[in-house]
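One chain of protein is taken out of this complex; the other chains stay put.
Let's look at subunit A:
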Amino acid sequence: MYKRSTLWTLIMTITLTFALAACSSGGNEPANQGTGGNTTTNTVDSGSGGEGGDVTLRLMWWGSQTRHDLTMEVIKLYQEKNPNVKIETEFTGFDGYWEKLAAMVAGNNMPDVLQMNFGEYMTQYAGKDVLADLQPFVESGTIDVSKINEGLMESGQANGKLLGIPLGMNALTVIYDEQMLKDAGAKVPDMNWTWDDWKAAAAAVHEKTGEYGTQGLETGNIFEYYARQNGQQLFNEDATGLGYDDQLLIDYFQMTLDEQEKGTYPKLDVIMQHEAIEDQLIVHGKAPFDFRWSNQVVALTKAAGRPLKLAPLPGPDTAKGMYLKPAMFFSISKKSKQQEEAAKFIDFFINDVEANKIMNGERGVPVNSEVRDALAADLDETNKMIFEYIDMLGEHSSPIDSNFPPGSSEVLAALKEVNEQVMYKQLTPAEAAKEFRERAESTIKRAQ
């Protein structure tokens, strides 16, 4: 008698186990979203119904809502043209993307195609050997890169392999409010302006309006430029340590500190409270200069509601410091069983005019020069300015440095921290440069 009841109990408990397991995973999802940024997984309905679908590719990227919407449309287009391919997508904001990707790699669950970033991220993933070498696909012509700037293609290489295909071009830029500068009688930046011109213009605006003379500088990127324009590098050639003389970092810190003392450069608490792109000082007419990536100008102009202009970063030797940066890559997982199909999709993504018209340079200026020309006719004022700026830099820049050592994301975080300590006057520029070197070197040594 009790045997039957035991059996029943067993069945009931097992049913319950699964039911509860289902509940708990459902309940966990919102919590994950809260901390890890919004994550959405879904399949684009190709419209052609359930037929075909011989190949299923998984694609993952980070970005804003605009990017998600546009990418979805491109995928829809691709599925219409290739009814045998079904693409499953996963996307999140930049925050949370790397946590998610790292967890996928650890769980042996990488998507076939994934968005990858230049610099410390590429270094990290190249070191773990989880990305496929795309050179064979380029050689076989599956991915056509003949219209892409060679220097830009090189940026996708690491450890002698081609690990990423660049999707767009970006460059650092100074965005300025021409009207505000003219009102203050300050010199408007041109191709040959220098840090001294920047200081003078900032001082003029500050004196005239009482507002700030500039937005703060994002230390990592701007100091890298500063080192390059002085003929040095942030990291040394063989990526085993730092590549500049301490005096250079001291000068840089001293320059920003002096500006802060004069009141032209905002204090950190102000910078901290104007972080969102829609909330920058220049948007509110509270500063005439902002230092950013060129693809962010669209959002900035939209928020400001008035035209803003672009200039290269201050000289001297601008061309030595400036570089074109791959805004991001598509990479293929080494474990993917459908690398050929994945490569075809990437080829479509960078070379198809129709697809790029949908995206309209949202991932940076298109890398294919023919696509760029095809798009140029219909561009709005802001995008036209960005395209021209990138074209101009093609002539006036030097190759990007890709010698990021392992652990460089932590090194860059440390640079940000010592910069804070300088600006809060807890460390003098000289102490900060010394402390940063110590921290950077011990981090790189440990990570190697």
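Note that a residue touches a chain if its C-beta (ideal position, glycine included) is under 8 Å from a C-beta of that chain, and two chains touch if they have at least 3 such contacts; residues count from 1.
Operating definition for what follows: contacts and distances are computed from a predicted model.
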Of "Ferrous iron transport protein B", "ABC transporter permease", "Cytochrome c oxidase subunit 2" or "Proton-translocating NADH-quinone oxidoreductase, chain L", the UniProt protein name belonging to the chain not shown is "ABC transporter permease"
Checked against the full complex, the residue among A:150, A:238, A:269 or A:381 that touches the missing chain is A:269
Out of A:55, A:74, A:130 or A:393, only one touches the absent chain, namely A:130
In the whole complex, of A:191, A:353, A:376 or A:413, the residue touching the missing chain would be A:413
Interface residues of subunit A toward the undisplayed chain are 2, 5-6, 9-10, 13-14, 16-17, 20-21, 24, 34-35, 98-99, 102-103, 105-106, 124-125, 128, 130, 267-270, 272-273, 407, 409-410, 413, 417, 420-421, 424, 426, 442
